[in-house]
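Incomplete set of chains, arranged as in the complex.
As written, the chains take the letters A, B and C, and residue 1 is the first residue of each chain.
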Amino acid sequence: MIDYNPKAWFTFIFRFHKGDTVRKLSPMFLGLSIYSAAVAYIEMDFFKLKADSELKNIVIVHTLLGFVISMLLVFRTNTAYDRWWEGRKHWGALVNNSRNLAIKLSAMLPANTTSREYFRLMVPNYAFALKNHLRMNFIGGELETVPGFTVDTTKHVPNQIAAHILAHIHELYRQQQISGEQLLSVNHELQAFTDICGACERIRNTPIPFSYSVFIKKFIFFYVMTLPLGYVFTVGYLIIPVVVFVFYVLASLELIAEEIEDPFGFDANDLPTDTISANIRKHVAEIL
Amino acid sequence: MIDYNPKAWFTFIFRFHKGDTVRKLSPMFLGLSIYSAAVAYIEMDFFKLKADSELKNIVIVHTLLGFVISMLLVFRTNTAYDRWWEGRKHWGALVNNSRNLAIKLSAMLPANTTSREYFRLMVPNYAFALKNHLRMNFIGGELETVPGFTVDTTKHVPNQIAAHILAHIHELYRQQQISGEQLLSVNHELQAFTDICGACERIRNTPIPFSYSVFIKKFIFFYVMTLPLGYVFTVGYLIIPVVVFVFYVLASLELIAEEIEDPFGFDANDLPTDTISANIRKHVAEIL
Amino acid sequence: MIDYNPKAWFTFIFRFHKGDTVRKLSPMFLGLSIYSAAVAYIEMDFFKLKADSELKNIVIVHTLLGFVISMLLVFRTNTAYDRWWEGRKHWGALVNNSRNLAIKLSAMLPANTTSREYFRLMVPNYAFALKNHLRMNFIGGELETVPGFTVDTTKHVPNQIAAHILAHIHELYRQQQISGEQLLSVNHELQAFTDICGACERIRNTPIPFSYSVFIKKFIFFYVMTLPLGYVFTVGYLIIPVVVFVFYVLASLELIAEEIEDPFGFDANDLPTDTISANIRKHVAEIL
C-alpha cells in the first residue's frame, strides 16, 4: 500500500505515480487517438457527411446509456472497495486477536515458563504464514523456529500452526495449568485465526461473477468505440481528446476495481500485510 | 463458477463464453431488429411521417424514465449480487467451521481413536450432503461410509448428519472423554452447520418479490418496444443497432441477476460448491 | 408468497397476475387519461395556446426534479425490500434455531422420554403461534396439545410458549437430567425465539417515517398532474399514454414498497410463514 498524505492535492494532480492509471492506460490512449482521428477523417473529409446526417444522432445511445454505465461502474467500485475494506478488517481482527490472546495468556501463565516463550514465537508466526499463504508462496525464513513444531509445506500451513497452538492450550488444560473457564475465555481468539484465514481465502478466490466482469468490459468497449461516430459532427477533431478523456475515466474505474478486489498481493494499492505481520510480532513480544 | 483472469480485457471483449449474455439474447436481437426495421419502414416510408410529427416527441418518456429504469436495474443487480456473495460467505463459514471443529477435536481426542476416524469422515460429509441438498438431489457415492450411520433419503439429509455428529459429541461427554468446557468450546461450530444450511435454503427458496420481478420485465419490455417509435425520426434505419444495443444492456443486467440470485446450482456463475466440498474433505483429513 | 420461475419472461410481460400493479392501478389510469385529454383539449383546442407559450417550458420542473423523484423511489424501494428480507432472515433463523434446539436436545435426552415428546410438540408450536401473532389473530387448532400447557389468549401467546419451554429446560437442569454445560449450550437457541419475535413485531409495527410516506405521495401526485401542462405542446394527444405510463412506473414502485414493507400478512408478496411453520414441525419431528 502506498502511504500518502490525502491533502496534498497538487502533487496528486501532476505526478504520475506507480499505480496511476494514466501510466497503465497510455498505450490505449494512443490507439484511441488514432482511431478517433481516423473516424473523424473518414466521416468529415472522406465521405463529407453533413451535420444533418442520421449518423449524428447516434449519440442518443450515449445519452440513454450513459447513466447505466455510470451506475455499473459505481456498483463495480463499491463491491471492489468492500472486498478491500473487508480484507483490511480481517487483518485488523488478526491484530486484535493476536494481542488479546497474548494479553490473556500473559495473565494466565506464570512468568518465564516455556509456554510463554512458545506463544510469543508461535502466535505471530500465524500472521506471517497467512500473509504468504494468501500470496500462494511459503517463506520459511519468516517463521520463528519453535521447538517441537515442523511445517509440512505440502499441506495448508496456517492450519498447521493453528492446530499446534490449540493442541498446546488443551495440553495445558489437561495438565491443569489453566482452568476450564480460562480455556473457554480464549476460545474466541483461537477460533478467530482460522475464521480470518478462511475469510481472506474467500476474498482472494472469488472475484465478482464472471458475467459482470465480461459485461462491464464489453459495455465500456462499445460505448467508447461508438462515441466518435456521432460526436464528430459536433466537435470535429476535438473528438480525439474527448474520447481519450471519457475512456480514461471509465477504464480507470474498472482498472482500480480490478486491482483492489484482491487486496493481498503486491499491487500498489494492496494491503500492507507485511507491516501488519511485523507489528503483530512486535506487540506480542512486548506483552508476553 | 468460471475461473478467469479479470485483467485479460481483450479476451473478454471479443470472445463469447458460455454464459455470455450475447449468446443467450441473440434470438431476441434478431426479433428486435426485424421489429425496429418494420417500425422504421412504416413510419418513414409507408406513412411518410414528417420530422415534426408529434410521435417524434414521444421520446420524452425515455428521457424521463431512463433514470428510473437504470436505478431499478442497479437495485436488481445489488440484491442479486448480495445473495450470491452471502451464499459465498456461508460456504466460507462452512469451510471455517469444518476446519475449526477438526482442529479443536484434534486437540481434545487422543491419537488413533475411532472417534477421530469418525469425525474425519463425518464432518466433510456434511458439506457434500449440503451441496447436493441445495441442488435438490442426493448422491450417496459422495458420502464416506461411516460405521453406525445410515442415511434416510426421505428425510432432510444434512440434518441427519448434524444430529449424528452432535449425538457422538454428547456421547463422548457422557463418557467423560471430553469435559464440559470442551463441549462448550465446540458448541459454536456444531450449531453453525445447521445455521449455514438454513441460510442457504433461504437464499435458494426466496427470489426477489414477485412484483419486482414482473415489474422490471414489463418495464424493460415497454421501454424497448417504444424506443423506435420516436427515435426513428432522428436516426432513421440506424434505429436497428440502437434498439438492439439498448436492449442488450438492459436485458443483460436482468439476465445476470436472475442467474446469480440462486448461486447453488450449475449455472456458469454459480458458486464452486463441488470444489469447496472437496477442499473441506482434504483439509479435515490433513488435520485429524 | 407467489412461487414463480424468474426466467419465464413472456409469461410475466403479458399476463396480469394477482398482485400485479397494473390491475390495482387501472382505475387511476382511466382517471389520468381523462384528465390528460382534458388538459390537451383546453390548452390546444380551446385556448389554442401556441408552442412558444411559456407554459410549454414548465417542463423544466420535471427535468430538474425527475432525478430527485427517482432517487426517492429507490430509497423507498431499498428500505421496503430491506424489511422484507430482514423478516425473511428472522424466519430463516427461526427454522435454524428450532432445528438446532431439536438436534441438541435429541443428543442430550434419552430415547422415549416424555421430555422428548414435549419438545417435539412444543418447539414447532412457537412458529405457529408467532405466525398468527404477527397477523393479530390466534388459531388454537394449529397448536399441538401439550400436557401441562394451556394458552391464555389475552396475553402475549409466543411469550407464554417460550417461557414454558425455558421452564421445562431449567426443570430438567434442576433434576440433573441435563448438566450445566448442556444448559449453556442451548442458551443461544432459547433466547433466539424471543429475539426473533421482537424483531418481527418491530418490522410489522414500524412503517417508514410518516413524513416520508406523505412526502413521496405528494411528490408523485404533483409531478404527474403537472406533466401534461407542458408536454402537451410537444406530443399533443399522445400525452395520454405518456402520462399513464409515467404514473404506472412511479406509482408501481410506491405500491410494491407499501405491500412488502410489512411482510407477515396475506398480500401476494408476503413471506410464506405458513409453509415455513409447517416445515419446522416436519423437520423437528424427523429429528426428535
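The definition used in the following text is that contacts are C-beta pairs under 8 Å (C-beta built on N, C-alpha and C of every residue); 3 or more make two chains touch, one makes a residue touch a chain.
Please read these numbers as outputs of a predicted model, since none were measured by experiment.
Because all chains derive from one sequence, the complete complex can be expressed as a copy number, which is 5 in this file against the 3 shown.
As a working rule, only the chains that are shown with their structure count from here on.
Common neighbours of subunit B and subunit C under the contact rule above are absent. Comparing each chain's Cα centroid with the centroid of every protein Cα atom identifies chain B as the most central.
On superposing C-alpha atoms, the copy subunit A sits rotated by 145° relative to subunit C, to the nearest 5. Residue positions of subunit B with contacts to 2 or more other chains are 67, 71, 180-181, 184.
Listing the residues of subunit A that touch subunit B in their complex gives 54-55, 57-58, 60-61, 64-65, 67-68, 71-72, 75, 79, 155-156, 159-160, 162-163, 166-167, 169-171, 173, 180-181, 183-184, 187, 191, 194-195, 197-199, 201-202, 206-215, 217-219, 221-222, 258, 261. Residue ranges on subunit C touching subunit B, taken from their complex, read 1-2, 4, 6-7, 9, 12-13, 17, 19-22, 62, 66-67, 70-71, 73-74, 77-78, 81, 84-85, 88-89, 92-93, 95-96, 99-100, 103-104, 106-108, 179-182, 184-185, 188-189, 231, 234-238, 242, 245-246, 249-250, 252-253, 256, 259-260, 268-269, 283, 286-287.
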